[in-house]
Each structure stands twice: as C-alpha cells, then as structure tokens.
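Left out: one protein chain. Kept in place: all the others.
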Amino acid sequence: MEAKEIIFYLLAALTLGSGLLAVTARKIFRAAIFLLFSLIGIAGFYFWLQYEFIAAVQIVVYVGGIVVLIIFSIFLTQQAGTDLPNPPLRRIIFSALAALFGLIFSWMLISQHPFKPGAESPVAVSVANIGSMMLNVNDTGYALPFELVSILLLAAMVGCIVIAIKSRTETAN
Amino acid sequence: MWSLSSITDIVQTWLGSTFNPTIALLLQFVMAGLLVITLFAVLGLVLVFMERKVSAYMQVRIGPNRVGPRGYLQTAADTLKLLMKEGLVPAGADKFLFNLAPYVVMISAMLLMAPIAFAKDFQMWDLNIGVLYVSSVSSIAVIGILMAGWSSNNKYSLLGAMRSGAQIVSYELSAGLSIISIVILVGSLKISDIIASQQDGWWIFKGHIPAIIAFVIFLIAVTAETNRAPFDLAEAESELTAGFHTEYSGMRFALFFLAEYANIFIVCAIGATLFLGGWMPFHIGNLQAFNHIMDYIPSSIWFFGKTFFLIFVIMWFRWTFPRLRIDQLLNLEWKYLLPISMFNVLLVTIMAIMKWHF
Partner (left out) sequence: MNDFLTLMQSELALTLILFILLIVKIGSEKMSNKSLLGFINVMLIINLLIGISSLWMQRPGGTLFSGMFITNSLILFEKNILNLGILIISLSAFDWLKNHKHLTEFFMLLIACVIGMFFMISSGNFLIFYLSLELATIPLAAMCNYDMDKRISSEAAMKMIMSSAFSSGILLFGISMMYGTTGTISFTELPQLLDGSPLQIFAFILLFTGFAFKLSVVPFHLWTADVYEGAPVAVTSFLSVISKGSIVFIFITTLYNAFRYYADLWYNVLFLSAVITMTLGNFFALRQQNMKRFLAFSSIAQVGFILIGISGSSSLGTTSAVYFILIYVFSNLGAFGVVQMISSLTGKERIDDYKGLYKTNPFLTWILTLSLFSLAGIPPTAGFFGKLFLLTAGASQGNYVLITIAALNMIISLYYYLKVVRAMFMDANENPVERIKGSTPANAALIICAIGIVVVGLISSIYDYINNIANFGF
C-alpha cells in the first residue's frame, strides 16, 4: 500500500468514525465535538486532493464558525450537561436497520456504476483564479451565484435579527 | 557555506535513495514531528524565562536568579516540577474531553508550524494558501479551549472558555483583515511569495501608513487572540481564578501553558513574515553595498530576531496596560478595530491598484 492510500483510509476512518460517534453520543456537547472531528476529516480529504483553498475554507467556515456557534448555543442552554434520554430499543433497531440499508444500497449502486474518468485533465486551482472567477461578470464568470449568496446572507441576517431582537417594551417591563 | 536548507536537502536525498517513497515519507513525518516538538520544548523554556525577566525589568526587579547561573535554569526546574505533579481530574468532569482538550490546543499549534519559513528555503510545507491556512487552522484552538472549559465541570472554567471563545472569534476578523491588506499588496497567499516580495524593502516601510495601521491592528488582534494581557479575560486571575484551565494540573496544564507560548511565537512569526520580511535581510532599495553587508547575517538570525522583537513587544504590552472589561474588549473590536481595518483594506486596495507603494 502506498502512503497516499494509507492516508486516505486514515482520513476515511476519522470522518466516518467520528460521524458515527456524533450520532450515537449521549451528551450533546460530545456530539458537537465528534461532528467537529468529522468535519476536520473532510477538510483533510480536501488537502489530500490538493484543493487547499477549499480545505482552508472548510476549516474556517465549519470549525471556526459553525461548530463554535453550535458549542456556544449548547453552553447557553440549560441542562447541556445532562445525558440525552435513551431512545427506545425499537427506535434504535429500526434506525440502525434503515441506516444500514441506506449504506448497503448506495454502496451497491455506487460500486456497480462504471464511472468514466473526465476528459479534461485536472486543473491547478489557484486562489487568484477563484477570486477572479467569482467576481467575473462576463459570460463565463460566477458573479451571479456569488451575488445570490450575498442576498441569501443578507436575508438570513435580517431574519436572525428580527427573531432575536429584544423588543423595547419587553425591556421596559 | 552551511545553511539550514543544505542540511535538509542532504537528508532528503539520502532518504529518497535509501528507502522506498512510502517509508521515506513516513520518516520525514516523524522527523518533522520530532523537530516541532523539540522546538516547542525549547521555546517554552526560553519564552517563559524571557517573560519573567522582561516583567522583572519592567518592574525594576531582578527576576529569577537562584537556579543555575543568573537563574537560567529556573524554567527547567519549573518544567520538572510540572512533570512530577499529579494530574487531577475533577469529579463530575467529562474525562474523555478533559483529557483531549490540551492535545487539541497543542496539535493546532503544531500544525501551524508547517508553513512558517524559519530561514531561507527552510520551510516544511510551502502550500499555496499559506496565510489562509494559518488563519484557518488557528481557529481549531478555540475548540480546545471550549472543550476544556466545558468538560472541567466548573463555572469559572465555563465562563473563561466562553469569554475566550467570544474574544478569539471576534478578534480573528481584524487579524484576518490586516493579513489580507498585505496579501492584497503581494497578490499571493503563499508565504514564500510574500517574503520574496520584500526583497527591496519590508512591507511596513513600503506600504506607507496603511501598512503601519494594519501592523498595529494585527499586533492588538493577535494579543487578544492569544489571550494575553491586557486581553486576558479568559483567565483573569482576580475574577475567574484561572479561567478555562482552572481545573488542570500537572502535565495537562503544562501543555496548555506551552501551547500559549507556542501560539505567541507563531503569531509573531507570521507578523514578522508579513510586515517585517520574514527571513529577508534589511534591504534599502538599490543600495547594493549596504544590502550585501546585510546579506552576510544568516537568514535564520534575521527571522528569529524579528520574531523575538515582536514577542518582546507583546510582553511589553502585558506589563504595561491594565486589563480590559469584557464589554470594553468587544467594543474595541466591533466598534473601532473592525471598521478601521475594513477602511484600511479599502485604502490598501486603492494603493495596490494605483501602484503607490514602492
């Protein structure tokens, strides 16, 4: 086995194992931490594929942003330290069966599918290229999705503020 | 002349010719890991000693002076003490996370060593997203701190961790923006490109006032990010006993302590690379004779000299300024530093487009 295969399987084990632990963990904080390791594993895959930019973005967004937010919201809720209630055995068995079925089903389909290697050779994606494509308003550019995302973020921000803002009458009382 | 890069080349060719690629790669991993660990140990010893001496100097004291000649062995003795101490796990703690937390912090610090150029051609991994890698991987450390705070089952720890998390997440923004302002001037994220662009002068000189503003903001932000005074709310002794590592003792505490100093070293190294030219000697424009003299000083000395100068500045902060309150801290970031650095990025962009820099 070559080094790259070993690394691949290590990363896969990290991602899948911690994903499984995240689902089965009984403490919600632990679940968040295992989710974090799963996401780091995915970032590792991007590094392994030499898409460093996406890997770094994955870490910045998921590890530095989303998981920190999740952990903060866990901190701010009551009873974060207590164990989650044990799900009924029936539910455990059936959800395990469903997950197993899904796994085997998609694994069968994917392993039987003859994937054709793409015609184009892989391109080295430089950060400068990504930047200029994202802001390119010409026909080949990706300015449209970029702007769409910015509207989405604006709307999400407005929504969050509206939901979270304390109304003035409330503070007065 | 012997330089660090020739040594690495020799090792590289020897490994390549003796072993098959897989084993050679593994051996390189091991060697890099060992080197980083050794560097950390040395850094820990040196920086702690330096801190104590600097603080003593600031307060007109002598500082440690009993163990060894002029107290040089003081930190070694401290380390020995920490190693011998019993590592306690408080009752009700989440043992697994409690044990894991110091390693997460430590590993993130170790990963950050990868793209740093210690000397000319002496760098572990010159990846093309260099500084982005640094700012992304450094965010993993927050998780370690949050883990430590939560799993200790202690409200001081939890409060300290939350403060630290809020602080790091917010100050990351202005640190990132001031890094970006240099990236805009260079046009690349790669560490080697950034250093090469400072061949004819460091960015702090070439970039006029915007670069100086960025440098100052960077220093403030990284001081906050490493949880050091005057931003040490996360472990404010008078309020929270010791913040997120209140419950830690022995070796685990030592790891946190070491990671803190390693992080200081890393951010200062990044600052030196971005603003002060990394290992690049001090050059003035086209003054050939002067530049040649400067080139005789080895690049590693330039690098460590600049880095330790920045570390000294950060220590200076610690012993000069009083601690901020949490609301003052957040106000400083969100109401002052962030708008200023955003505006500064704009200025730098204009400067880069108009080619106003040297």
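We call the chains A and B, going by the order they appear; numbering starts again at 1 in every chain.
Simple rule for what comes next: a residue touches a chain if its C-beta (ideal position, glycine included) is under 8 Å from a C-beta of that chain, and two chains touch if they have at least 3 such contacts.
Being a predicted model, the structure only gives us computed values, none of them experimental.
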Using the contact definition given at the top, list the shown chains touched by the missing chain.
A
Sort through A:Leu76, A:Leu89 or A:Ile110 and give me the one touching the missing partner chain.
A:Ile110
Given A:Leu69, A:Leu84 or A:Leu154, the residue that touches the chain left out of view is A:Leu154
Omitted-chain footprint on chain A covers residues 105-106, 109-110, 112-116, 118, 139-145, 148-149, 151-152, 154-156, 158-163, 165, 167
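Criterion: only the chains that are shown with their structure count from here on.
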For the complex, which residues does chain B have touching chain A?
21-22, 25-26, 94, 96-97, 100, 127-129, 132-133, 135-137, 139-140, 142-143, 146-147, 150-151, 153, 158, 161-162, 165, 169, 172, 187-189
Using the touch rule from the top, collect the residues of chain A that touch chain B in their complex.
1-3, 6, 27, 29-30, 33, 36, 40, 52-53, 56-57, 59-60, 63-64, 67-68, 71-72, 75, 80-81, 126-128
